[in-house]
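Note that this complex is displayed minus one protein chain, with the remaining chains in position.
Chain naming follows the written order as A, B and C, and within any one chain the residues start at number 1.
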Amino acid sequence: MAVMTVLEAVRQAMLEEMRRDSRVFVMGEDIGARGGVFLATDGFLQEFGEQRVIDTPLAESSIAGIAIGAAVNGMRPIAEIEFADFVWPAMNQIVGEASRIRYGTNGNKFAPLVVRMPYGGGVRGGLYHSQTIDVVFAHQPGLIVIAPCTPYDAKGLLKAAIRADDPVVFLEHKRTYRLVRGEVPEEEYILPIGKADIKRAGSDMTVVSYGLMVHYCLEAARKLSDEGVEAEVVDLRTLAPVDRETFLESVRRTSKAMVVYEDNRTYGIGAEIAATIAQDAFHDLDAPVVRLAGPDVPAMAFAPPFEAEFMLSPEKIAAAMRDLAAY
Amino acid sequence: MAVMTVLEAVRQAMLEEMRRDSRVFVMGEDIGARGGVFLATDGFLQEFGEQRVIDTPLAESSIAGIAIGAAVNGMRPIAEIEFADFVWPAMNQIVGEASRIRYGTNGNKFAPLVVRMPYGGGVRGGLYHSQTIDVVFAHQPGLIVIAPCTPYDAKGLLKAAIRADDPVVFLEHKRTYRLVRGEVPEEEYILPIGKADIKRAGSDMTVVSYGLMVHYCLEAARKLSDEGVEAEVVDLRTLAPVDRETFLESVRRTSKAMVVYEDNRTYGIGAEIAATIAQDAFHDLDAPVVRLAGPDVPAMAFAPPFEAEFMLSPEKIAAAMRDLAAY
Amino acid sequence: MPPDDSPSAATATSGQRVRSSKLTRPDLLEMYRVMALSRTLDERVWLLNRQGKAAIVAAAQGHEAAQIACVFATDPSRDHYLIYYRELTTLLAVGLTPLDLLKGFLSKEGEPMSGGRQFPTHGACRNVDLFSFSNVVGTQLPQAAGVALADKMRGEPNVTVVYFGDGAASQGDCHEAMNFAGIHRLPIIFFCENNRYAISVPLSKQMAVENIAARAAGYGFPGVTLDGTDPIGVYEAVYAAAERARNGGGPTLIEVMVERLFPHTSDDDHTRYRSAEDLRQMRSRDPLPTFEAQLRKAGILDDATHDRIWSEAKRLVNEATEEAEAAPYPQVDQFTRHVFAES
Partner (left out) sequence: MPPDDSPSAATATSGQRVRSSKLTRPDLLEMYRVMALSRTLDERVWLLNRQGKAAIVAAAQGHEAAQIACVFATDPSRDHYLIYYRELTTLLAVGLTPLDLLKGFLSKEGEPMSGGRQFPTHGACRNVDLFSFSNVVGTQLPQAAGVALADKMRGEPNVTVVYFGDGAASQGDCHEAMNFAGIHRLPIIFFCENNRYAISVPLSKQMAVENIAARAAGYGFPGVTLDGTDPIGVYEAVYAAAERARNGGGPTLIEVMVERLFPHTSDDDHTRYRSAEDLRQMRSRDPLPTFEAQLRKAGILDDATHDRIWSEAKRLVNEATEEAEAAPYPQVDQFTRHVFAES
């Protein structure tokens, strides 16, 4: 096993797939000589050349649209959006088009593209380099939406995404890029899309999360464990199609549920999870499903106190867990 | 009281506001000589001239962006997106920009624009003229999102939207345009933004909905009434900021709740409503919150059997009400 | 008009071409036949709309000459067509039958492009690489650049033709697509059917310049404006552009000036926004009588052939109408299929 960061896992997944399959190529802003602003494609230009490592103009709608066209015509494009905050101009192509190609052609055509994007806060990114943009993708049937949080998951799921015959939005939390390290097998592996993962077993409550927040939940769970409360932490990993069985099964065992997400609270990812639990595990619940999320302000602000106030933290999560345990 | 359609109410609201305030103007595709594809601005060009009735090029991102700029510079633009399905190219300007201008300038600037758009299915619109696009707006703090369902509400809320000092997305269900008629006072009135409305009182269950589905819920409620079940029907009217108090108060009385929405089910508007009820009225609930919504297919398909299968109907809603009543 | 039975093979440098740089007399007759079939079918679907049977129709009438020329100058057996929604002639030219299309207009079982899920003429063909995924104007342009890019990456000398209107040219996607195509010298033809209106919005409110072709200079490739009622002129320009594209010469913007002889769609009433004078002028630019006169003058078309072509078109459309009307709607259980890959 090698120990590596999330960023390195992402890089290796692409590298391996590009070596394996000549249809796979990368495109996006600054991914060539620069190796990407986060260096996810560092060295790619040297290895694969300008044909398969395309520095695009600054035009996100076309990045997505061109990737769609190339995918429909037999290639396996991996398009990078430099920051998730800048994906909005491409929403029409991703949410409006890519998601409906298979359906709208009755299966005559399909678009196996991957759109990767770094997202999330806690990096002093201010309003436009901190956004969590996920529910808009996850709400659109026909799109697969993946948001891994460990190097192992990132590599195995990105490889699966590249091989998938459907459009995939692949969300990489910026803060995990260099912060989170973990073991990754030397040999090739692929993880299944659409399967949540129990990152920590526990019997007192179920905490459902994804992305950076999983790590915060795990940290909070360790604190609570010292206090005698064992929280089970479920990492959704795939946001759409979402794996309801795993977290429902967990809640049926623990009888208490909490959903933790970084994004603005209202109409966010956690609403669906909470509503599902409240509906399908209604009789198992000993307490209302708790939702912990970002506040309903337009985005994460830049000054350190603002950012700290917006972001959840292991402490805030631990406090909520304590309350739920005591309910 | 005059009896009129939703479409006529929308038209009159704009007409009155344009007569009242010279800062108000309309812009969009085909709104001039054509009077709009639905005729919402019929006669406006003749009355107000080309300066205040601007036929724009076919370019939605700029329609929204220009409206933002004009609003910031003292005007009150009403931008029409011809069909909600075509708003995706403008998402960056509406969701990414308009919503954050006040916040991102610490209140130094604000953007009082209204973006109107016809949405919704049941009109043989196929994949790209039937979409319900609302959660992406409603999830973004800083945007007001209104979705009226009667002529009275449409007029009073559109006038309020035009006068509001914040960006408003105003969603008009196409199927209600000519189908739904109702009384509208002769004298001027304004309705409060952010207030849900109990469209039918009842004690056996609370049904929360908005748009065309409110009418279907009312029809279903009438059927159920014949069977001795009285459903209370709450029309959200404003999707964001959403009025939680009204439906929570209702659920606390009725102890049973159902949320009905036309859009794809997963991660839709109803998830937030159901999650809120399940959390904040947990101890009042005698049954799990029921969600009735569109299926998770990429969009409403064109052939009549497909469309009928996608759309909810008074019959489908009545059946679900019956089950909930029997729970 | 130089009709010629002996194609000069010299310019057909790459791969299998259906036709040469000069149209033969049979080619010209075949073009006329498809145009007549398109016109006949178009009139029929408009009628079916008025009878309440076809929910929506966007007539291609007025665009036939340009559309047939563009397909004839390219190769449906290997080229790619990202079409617009006003492309009845294009669809017939690449090989769809009146029955295929009528099933689309009536959304009946067996409709080949989307299984009845989409508006008529939307979806994708199975045998020809022709598609139109969405109704969202402009999205096809970057997608076409991507299609062409894939061919270029694999070294396949195919051409991508992307169709759009004068209105579509205003979309940001149009700019982004042309810019990218210019940078990468993609094998693509931007085929703009300029009919001077986007629904009701006239050119003067769509752009401050006379011609969309003027934009090509800003993207580093040639742009031309042609009379779209002249199928031979359009054929030659598209043929040359396709050859250049196949040989690494990059994109061309071809703008054809055509008339939209009918309202935007069956939901529109163009008398609300077009003057009587404008409508009169428009009618004078119907490509069918013009081309017919040309063919007659050149001795290619006589009364007998003319009548045979039109009566055959009518027969085909009649039979197809009958069959399509009799066909059932698609099975409702089909509608949850093809959301994701079926494994």
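Everything below uses one rule, namely that contacts are C-beta pairs under 8 Å (C-beta built on N, C-alpha and C of every residue); 3 or more make two chains touch, one makes a residue touch a chain.
On a predicted model such as this, the values are computed, not experimentally measured, just so you know.
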Of B:165, B:245 or B:315, which residue touches the hidden chain? B:165
May I ask which residue of C:122, C:205 or C:270 touches the chain that does not appear here? C:205
Kindly state which of the options B:56, B:176, B:206 or B:250 is in contact with the chain not pictured. B:56
Touching the missing chain, which residues of chain C? 170-176, 179, 182-183, 185, 204-209, 214-215, 217-221
For chain A, enumerate the residues touching the unshown chain of the complex. 29-30, 32-35, 37, 55-59, 61-62, 85-86, 88-89, 124, 126-129, 295-298, 301-306, 308-310
Counting contacts across the full complex, list the positions on chain B that touch the omitted chain. 25, 51-52, 56-57, 59, 61-62, 64-75, 77, 89, 92-93, 96-97, 100-110, 141-142, 144, 164-166, 241
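By our rule, only the chains that are shown with their structure count from here on.
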Most widely separated chain from chain C, with each centre as the mean of CA atoms: A
Distance between the CA centroids of chain B and chain C (whole Å) is 37
Report the inter-centroid distance (CA atoms only) between chain A and chain B in whole Å. 30
Please compute the C-alpha centroid of chain A, do the same for chain C, then give the distance between them in whole Å. 41
Where chain B touches two or more other chains at once, the residues are 61, 85, 88-89, 127, 296-298, 301
Which positions in chain C touch two or more other chains at once? 114, 117-118, 122, 134, 136, 172-173, 334, 339
